[in-house]
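Here the complex is missing a single protein chain, while all its other protein chains stay put.
In order of appearance the chains are A, B and C, and numbering begins at 1 in each one.
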Amino acid sequence: MSTDDAHDPKFGEYGGQYVPEALMPAIEELADAYGRYVLENEDGFMDEFRERLADFGGRPTPLQYAEQLSARYDTDVYLKREDLLHGGAHKLNNALGQVLLAKYMGKERIIAETGAGQHGTATAMAAAHLDMPCEIYMGETDIARQRPNVFRMKINGAEVNPVTVGRGTLKEAISETMRDWATTVENTHYVIGSIVGPHPFPKMVRDFQAVISEEAREQAIEETGGLPDSVVACAGGGSNTMGAFAEFVGDSSVDLVAVEAGGSSLTVDEAKGVAPNSATLSTGDEGVLHGARTKLLQDSDGQIMESHSVSAGLDYAGVGPELAHLVDEGRVTPANVDDEAALEAFHRLSQDEGVIPALETAHAFGYLERVAGTATDGRAAEPRDEHHDELGDTVVVNVSGRGDKDLETVIEETSKRDLSIAPDMSILNRVGGGGI
Amino acid sequence: MSTDDAHDPKFGEYGGQYVPEALMPAIEELADAYGRYVLENEDGFMDEFRERLADFGGRPTPLQYAEQLSARYDTDVYLKREDLLHGGAHKLNNALGQVLLAKYMGKERIIAETGAGQHGTATAMAAAHLDMPCEIYMGETDIARQRPNVFRMKINGAEVNPVTVGRGTLKEAISETMRDWATTVENTHYVIGSIVGPHPFPKMVRDFQAVISEEAREQAIEETGGLPDSVVACAGGGSNTMGAFAEFVGDSSVDLVAVEAGGSSLTVDEAKGVAPNSATLSTGDEGVLHGARTKLLQDSDGQIMESHSVSAGLDYAGVGPELAHLVDEGRVTPANVDDEAALEAFHRLSQDEGVIPALETAHAFGYLERVAGTATDGRAAEPRDEHHDELGDTVVVNVSGRGDKDLETVIEETSKRDLSIAPDMSILNRVGGGGI
Amino acid sequence: MGLERAFADEPAFVPYLAAGDPNYEDSLAYVEALAEGGADVIELGLPFSEPIAEGKTIQDAIVRSLESGMTPDRFFEFVEDLDVDVPLVCMTYYNLIYQYGSEEGPRPFVEKAADVGIEGFVVPDLPAEEAGPLREACDEFGLDLVFIVAPTTRGERLERMMEQVSGYVYVQARLGVTGARDDVDDATEDSLARLSDWDVPKAVGFGIKTGDHAEEIVASGADGVIVGSALVDIVAEGYERGDPTGEIADELEQLARELKQGALRGAQNRPQPERT
Partner (left out) sequence: MGLERAFADEPAFVPYLAAGDPNYEDSLAYVEALAEGGADVIELGLPFSEPIAEGKTIQDAIVRSLESGMTPDRFFEFVEDLDVDVPLVCMTYYNLIYQYGSEEGPRPFVEKAADVGIEGFVVPDLPAEEAGPLREACDEFGLDLVFIVAPTTRGERLERMMEQVSGYVYVQARLGVTGARDDVDDATEDSLARLSDWDVPKAVGFGIKTGDHAEEIVASGADGVIVGSALVDIVAEGYERGDPTGEIADELEQLARELKQGALRGAQNRPQPERT
């Protein structure tokens, strides 16, 4: 990263600052602070950030050799264990960075949007840790379906503001948080949750998340003696993705694969404005959303579509402009994995490796299965030959988060399908009791 | 630890091997394996264990300076972050060690008991990781009130066997697992969940957990230039406790405080055989339970009492024989914190430090508040003068686990009380939806 | 010449409504009522699914309009169907402008807008930095591009905007999003002072509700008042109550008249306006 980054809002054609005038001074101030504190380590900002990531966040996270998956795919599979980060997902890297930056900037209040609640909980934790008042906007629908995360935010002392407009999901929560910010820019920092939004957010969030690939690259060299052949990460907005890719972008031998949510189908319903997926990189087109030009799921008029995925954290109609750019450049390969394959991968990783991944993360493992698994659904796989083309001999998969938050969804969605890999959950009916 | 440990089943008067004859060969075989693999690192067992703890478990865990608590108590408070271990609690240290040992011993099947479900989930994860079939015994009552952990075990591929005898809680699950073991000793290893049970379990579990204090001792010296003045840990069976104490036992300048569950009261109801607490070290007497002589909650006849605590993981009528011994020797100070003070401490740590502790862990922080906090319930505390006698200038608190599993309990128990520190949870009523 | 003419003789009253709120037919009647009530320019909202700059009132209007089937093409039809003799400005978000037509970029949208008689644009999520292509297209088809000046806009950014603005400048009376409020903010006077040497009319908006507000705003130096949420409220409340279209239209016309009168009163109290 160079300090020019602070003043260049674009990634090729993508990015920019498409925001209401009232926000422009705030994002200019932020771009300036990003340049000084993040890029130039003014006042030792980055040192403090890294130290807190270690002591409070639990970094470095391990790069774990996955024995069972490696045997199954006849390829060395390494897991970058962001699920072990405090809060249970990579989200804290960014949240801690931004809340600390807000503190350096003299802001007195933190706001953030959240969809699945992962970014909200990470922000609430970081704000509590750094003693900053914090308000989280969350759609009413999401509040109802992500209650444990609502509890966690409240318990960390954050206010949770329900957003009642529209469908009451992430899209609406982002818009609402921008509205709050437009009113309160002077003392408030808006902690955006992924590499989306107006410049400098996409670059800044990437830089905070880049610690993932900094560590993984070093660990891979140390453990395997060289660079991996490919790095695979799921992509919603794309922050864990760019975090996992950033330090490898310059290594042309390393394939970078961004796996999006294929949902139930790639076919959109234009009339209803609904995409039953969130495969923005593979199926979206260029447009402007939430402050940036990027790839979007939109109808032919340019109205944003409802996206859909079994995993709430991938359920977003946009994607980070940098990823859109890297896909256009051919540096990043977009892929998508549908709900069912993600659920299967969720169960496979849980049973074979003892790591329960977030449903978001499970998409990345669904990709492994597709390109290197067998056609049959037996657990003892006969690896196909061609897979080395796709994964190479060593693949790093970013385990962006843990699946505790998804248990209820997984059980419900699994029960709707006939997955031979799914465990028998009937004990929970035999022995009574309430909800999760 | 010395190799004599493998053959000495006692801690002073405590410990021993009070088990049915059918189990004796199994625990003798285990004591032998403990001596060879754990104490003498035969076949590099301990090296592999430590490596897996790092790569799979996420060790080392940080020793974090707690800024807000340090200010509040006018003492440097450090958090040993076992909550960041894979699975969310210290339990994995032991589970991984035992499942790996079972593998070295050529066993083919893992069984374990669980109460709150933490040890069961840790064992299920370790067994999945090491590709061992695994069955977990769990009381019916606990299954109904700890559903997320039941889900996690099932999802990791374990069988969960409901125990319907008696109250259907931990006590009964331990007895039932011992019965299974008595039938299957030849190919099965019983992974006990704390420093309880017959020799060699108390020593072996301690040794697997001792990594906590090995790290913490080094980290404390590195970060503060010396040893802490005190180490505080909660105690149920006492595994996180002895794990946090083990390497400090020889440091006579370091006070060791084991904080048990004071429950709702320290007064027992002899007629009903019920103790409304689990304060075994402070209020129990010597007896024999689950294979060991130790301190117990029992009536005057010697029948075991029902213990009670808001935190399921402390809710056990016994305690590790080594802790009982160290308390009698005066090396460990027993303390207890009641349900209400634990709940308050839970909220305080969550709000002030951004770390949501397990309810078990919260008891350790309740102790800090009692000896060093203010009498008033205002958040800006005026530290009392005497507290330096109790904690000294530097205190390490073992954060044995994270509180995600406890959200529902905390909300319910908080709503029954008038705690000024509790967040307003009414949003969850305003915005509809099901259980957690 | 362009929208400036609407501000030339007297303080302008610039109302906003979302086209198609709550449906196509009624909305035609409401917009026409504003013209009847004395509108000098009408800002017509083309609803976008993510209106990040709007308060709850206008968000709700946008939802009603979208649900009744509003699209860019319907919007252009709407403009054609309107029977008003007042300059029209299209207020929308950039993605709709950018996506329109087969060719990439804003040109097809602007061409079509010009074709149906739109005279200018307000695009709240398009700051001057990103406005190049739209400015060009507007120049090509002779349309105005209105920018919003916020209370926080200063220095360089103000200058960049001054270079590109035409028609009028939209002075945002306070931080935040659109929505009717009960007071008039000091920020307005400060902003007007910062813009005093611009030779483009200054219309003040955000939160203006009554004739007295309008009077006060104009008295402090504005060339016009922009009123949105207060009018949308009338549509929303009438719609909720199920009032007949005519009644709602009358109410709108009445408030429009009050606002226009207020603006006119304000002009009389103005501290010596220098007329050119």
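What we mean here is this: a residue touches a chain if its C-beta (ideal position, glycine included) is under 8 Å from a C-beta of that chain, and two chains touch if they have at least 3 such contacts.
It should be emphasised that the depicted structure is a prediction, and the values quoted were computed from it without experimental measurement.
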Given that one chain is not shown, what are the shown chains it touches? B
In the whole complex, not just what's shown, which of B:N161, B:N277, B:Q298 or B:S311 touches the removed chain? B:Q298
Out of B:R206, B:H290, B:H325 or B:R348, which is the one that touches the chain we can't see? B:H290
Which of B:A54, B:A182, B:L227 or B:M425 touches the missing chain? It is B:A182
Across the whole complex, list the residues on chain B that are touched by the chain not included here. 9, 16-22, 24-26, 28, 165-166, 171, 174-175, 178-179, 182-186, 273, 286-291, 296, 298, 300-304
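By our rule, only the chains that are shown with their structure count from here on.
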Once you've mapped the touching chain pairs, tell me: line, ring, star, complete or other? line
Among the chains here, which has the CA centroid at the largest distance from chain C's centroid? B
Where the CA atoms of chain A average out and where those of chain B average out, how many Å apart are those spots? 33
For the pair chain B and chain C, the C-alpha centroid-to-centroid distance in angstrom is 65
Chain B: which residues touch two or more other chains? none
Quick check on chain C: which residues sit in contact with 2+ other chains? none
